[in-house]
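Every protein chain of the complex appears in place save one, which is left out.
Think of it as A and B in the order they're written, each chain with its own count starting at 1.
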Amino acid sequence: MEALLQQFFDFAIMARALPLVLTGLGQTLVLCLVVIPLGLAGGLCVALFSLARSRAVRWTAAAMIDFFRAIPPLVLLIFVYAGLPFAGIRLSPLAAVAIAFLLNNSSYYGEIYRAGIESVGRGQWDAARSTGLKPHQALIYVVLPQAIRNVLPDLISNTVEVVKLTSLASVVALPELLYSADMARSITFNTSPIVLAAAIYLVMLWPIVRLVSRLERRIAS
Amino acid sequence: MDAWSRFLDTFFKWELIQRYFPAILDGMAVTIEIAAAVVITGILLGLVLAIVRTFRILPISALIVIFVDMFRALPPLVLVLLVYFGLPNIGINLPSFAVLWIVLSCVLAAFAEEIFWAGILSIPKGQWEAARSTGIGFLNTLAYIVLPQAVRLTVAPITNRTLAITKNTALGMVIGVSEILSQATTGQSFAGNATPLTMGAIAYVILFIPVVVLGRWLETRFRWRRA
Partner (left out) sequence: MNDDRPPILEVRGLRKSFGHLEVLRGIDLAVLPQELVFIIGPSGSGKSTLLRCCNRLEEPTGGSIRIDGVDLMARSTDINAMRRRIGMVFQSFNLYPHMSALGNVALALRKVLGRKHAEADTLARAALARVGLAEKANAYPAELSGGQQQRVAIARALALGPKIMLFDEPTSALDPELVGSVLKVMRELKAGGMTMLVVSHEMRFARDAADRVIFIDHGVIVEEGTPEQIFSNPGEARTKAFIAEIAR
């Protein structure tokens, strides 16, 4: 028990690691600010493509979505960061993370948006078009507001996943939260900094996870 | 060499494909083993936790909720590093694949419990009342009336969540498990060429696309009612 506390909950070491870890947290937040809007926007485009009139466009979109849902994000990230340089494309860790995550997240967000749009009855679209609204107007003012409202829990829970995904950036040496904590661990030979990082993730995400659970249960009932 | 041949040479060099094919296959075997183990223990544990929660013993339910929330809120990589680096220092030495298996099972169990729980809750109280009022005991009601209906609703989200979590076997690379990504990155640094990485990516796609397609089909077959 004594060993457990000393290895995982050494508060002195946590205090020493705190500045480094907080800098890492800042990087994580920057990363989130880049990656989440990109994913939300990209996902909307993907959803619209997967609902297009042309069967060719729909199937291409579906194939791409399935491909990027089948590939682990870490593999995609390593491929973009370490593989592309062989083709002459050298990207900074941040750019590599942004691109890999854009590809991965657009697919997941895209599927959520698509389910949302499909859940809005055809009648809404008909009514909007019958008053002369153009397709993009019907989409923006009538269909999307309802679609997003319908899938809000899924959108939020996927955003939580994206925040957790940023920890992968540590593998390509982006100095975000986990990377900084791991560095502190290797300096101190003590796992407490990682416990500190875990605590920070919990503080950030636990309330949202609870909220989503409650939202999901309300909708399912 | 024109652009196309350069592209092929960088990502699809035939000699390298032949040389690293066995290694990637070995990696696939490891990935499949760990993924299968994670799926079995994760879903079973999640189901057990959900069933325990139906007994509504407050302190135990609270513990379950805490466990579930923690494993849903923490990034898997954080958990993997915590266990991998921390346990040896308190005397518990686990091989890397065991660390990966335990962490991912707990994560899957946490998500699975929430999905099963939501499924159980969505079964109308009337079903319980009808069964109990004909004298059927609590566990039998659960087993024969509630769970069969609840599980049907959960098939699609469980499949999708299982897919998402088993993809995390790639994290094994970080702690030295010789799964696909590990083999691929080793090959890439030895060969100085991106072909092994391409092979690794394709190996994952081959393994997981069937699950993606299955999940998609299940979603349309058993619509998980949202809004």
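The rule is simple: contacts are C-beta pairs under 8 Å (C-beta built on N, C-alpha and C of every residue); 3 or more make two chains touch, one makes a residue touch a chain.
Just so we're clear, the structure is a prediction, and the values are computed from it rather than from any experiment.
By the touch rule given at the top, the unshown chain touches A in the complete complex. Of the candidate positions A:Leu18, A:Met64 or A:Leu133, contact with the hidden chain is made by A:Leu133. Per the touch definition above, the residue from A:Thr60, A:Gln124 or A:Thr188 contacting the chain not shown is A:Gln124. Listed by residue number, the positions of subunit A touching the unshown chain are 121, 123-124, 126-134, 137, 141-142, 145-146, 149.
What we mean here is this: only the chains that are shown with their structure count from here on.
Centre to centre, using the average C-alpha position, subunit A and subunit B are separated by 17 Å.
Residues of subunit A that touch subunit B in their complex: 3-4, 7-8, 66-67, 69-76, 78-79, 82-84, 86-87, 115, 119, 149-151, 153-154, 160-161, 164-168, 170-171, 178, 182, 185, 189-191, 194-195, 197-198, 201-202, 205-206, 209-210, 213, 216-217, 219-221. Residue ranges of subunit B in contact with subunit A, taken from their complex: 6-7, 10-11, 69-70, 72-79, 81-82, 85-86, 89-91, 114, 118-119, 121-122, 163-164, 167-171, 173-174, 180-181, 184-185, 188, 193-194, 197-198, 200-201, 204-205, 207-209, 211-213, 216, 225-227.
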